[in-house]
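One chain of protein is taken out of this complex; the other chains stay put.
Naming follows writing order (A and B), and every chain is counted from residue 1.
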Amino acid sequence: MTEYFQDYITVGAFIGLGAVLVLAMLGVASLLRPSNPTKAKYLTYECGVDPVGDGWAQSHVRYYIFGLLFVIFDVEAVFIFPWAIKLEELGMFGLVEMVVFIAILTVGLVYAIRKGVLKWE
Amino acid sequence: MADWISLPVNWVFLVLALVIAFAGVKVVTSRNLIHAALSLVGVLASTAALFLLLSAEFVAWVLVLVYVGAVLVLFLFGIMITRAPMGREVSLDNERRGLAAITALATFALLAGTSWVAFGDVEIEGVGDPITTGDLADSLLGRYLIPFEIVSFVLLAALIGGIALARKDRSPAEEAERTDA
Partner (left out) sequence: MMPIWLALAKVLLAFVVGLGVVVLLVWFERKIVSDLQNRIGPNRAGPFGILQTVADGLKLFFKEQITPSRVERFVFELAPFLAVVPALMLFLVVPIARPIEITLDGAPYLLSFAALDINVGLLFALAMSSIAVYAIVLAGWSSGSKYPLIGGVRGSAQAISYEAAMGLSMVAVVMWVTTLPGVTDMGAMSVNEIVLRQQGTFFPDLLALSWIPQWNLIPQFPAFVIFMIAIFAETNRAPFDLVEAEQEIVAGFNTEYSGMRFAMFFLAEYLNMFTMSALAVSLFLGGWGGPFLDTIDGWAATALSFGYFLFKTGLVLFLFVWVRATLPRFRYDQLMQLGWKRLIPTALLWLILTTLVVSFREFGAPWA
């Protein structure tokens, strides 16, 4: 087994430890806590009045645009990382490539701002 | 065969492959959109683990970051702006099931065939030291430069398409009114 695999066994162990922590706390609490169910307690909380409607609301489409923009800038950051690491060897050519890449995606952001989809009204 | 069983890596692969297959089936059979999306998270996370098994660390974490962390959140937003108000159990099947099955099979045959032709009986030697991010940069900005730059155009096109769909177009009169106010 190499150091590399040991690293990822560590990750697995930590996920397990975190899950066990949550399970243990919830488990201990389930032994200790009281349970006095009454009908009103199981109603959805809407500031004390009886809930109106069915609790599902449609979200505005603008959230989708934010999600899309996020995907784009996430991908951008991810692509810049390897270039940043190899900056020296890739030289001027790499620099130009990367500036083109960033510029194209910046056009997208500028377009979104100019079209006003980021405005909240 | 005995050789196959003695390697723990193969067992990990087997478990991951089964998880991927199971979750993949769940994605298409689940009647609840959010559950389907969560199954897709399972598929992608296990795929990331497969990449880790091939010591492609960078690709694995990019998969988690971009697909699990961004694209699927986008899916969730997509569900929130469309189906969520219609309740939980909706019938997601339609009469194009047969066609979809054929497409899926064809895609599987294509991918499996390509891998077979390309790697046939090559022994994959990825297990060991991780591939450095630097190596990745070399091929990304060298050999695969054109696809890399095209990615930026694809992303731009996706964004412009999304904006075109989401935007409410105003008449010039309305626009003038807004700037006055």
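Assume a contact is a pair of C-beta atoms (placed from the backbone, for glycine too) under 8 Å apart; a residue touches a chain by one contact, two chains touch by 3 or more.
Note that the coordinates shown come from a computational prediction; the quantities given were computed from them, not determined experimentally.
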| query | Thinking of the whole complex, not just what is shown, which of B:16, B:40, B:76 or B:140 touches the missing chain? | reply | B:76
| note | In the full complex, chain A touches the hidden chain through residues 2-3, 6-7, 9-11, 13-15, 17-19, 21-22, 25-26, 28-30, 32-36, 41-47, 51, 53, 55-57, 59, 63, 66-67, 69-70, 73-74, 76-78, 80-81, 84-88, 91-92, 95, 98-99, 102, 106, 109, 112-113, 118-121
| query | Considering the entire assembly, which residues of chain B contact the chain that has been omitted? | reply | 32, 34-35, 38, 41, 57-58, 61-62, 64-65, 68-70, 73, 76-77, 80, 84, 88, 130, 132-134
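In this text, only the chains that are shown with their structure count from here on.
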| message | Rounded to a whole Å, what is the gap between the Cα centroids of chain A and chain B? | response | 15
| request: Provide the residue numbers of chain A that touch chain B in the complex, in ascending order. | output: 2, 4, 8, 54, 56-72, 74-76, 78-79, 81-83, 85-86, 89-90, 94, 97-98, 100-101, 104-105, 107-108, 111-112, 115-117
| query | Quick one: in the complex, what on chain B touches chain A? | reply | 52, 55, 58, 62, 65-66, 69-71, 73-74, 77-78, 80-82, 84-87, 128-130, 133-134, 136-138, 140-141, 145, 148-149, 151-153, 155-156, 158-160, 162-163, 165-167
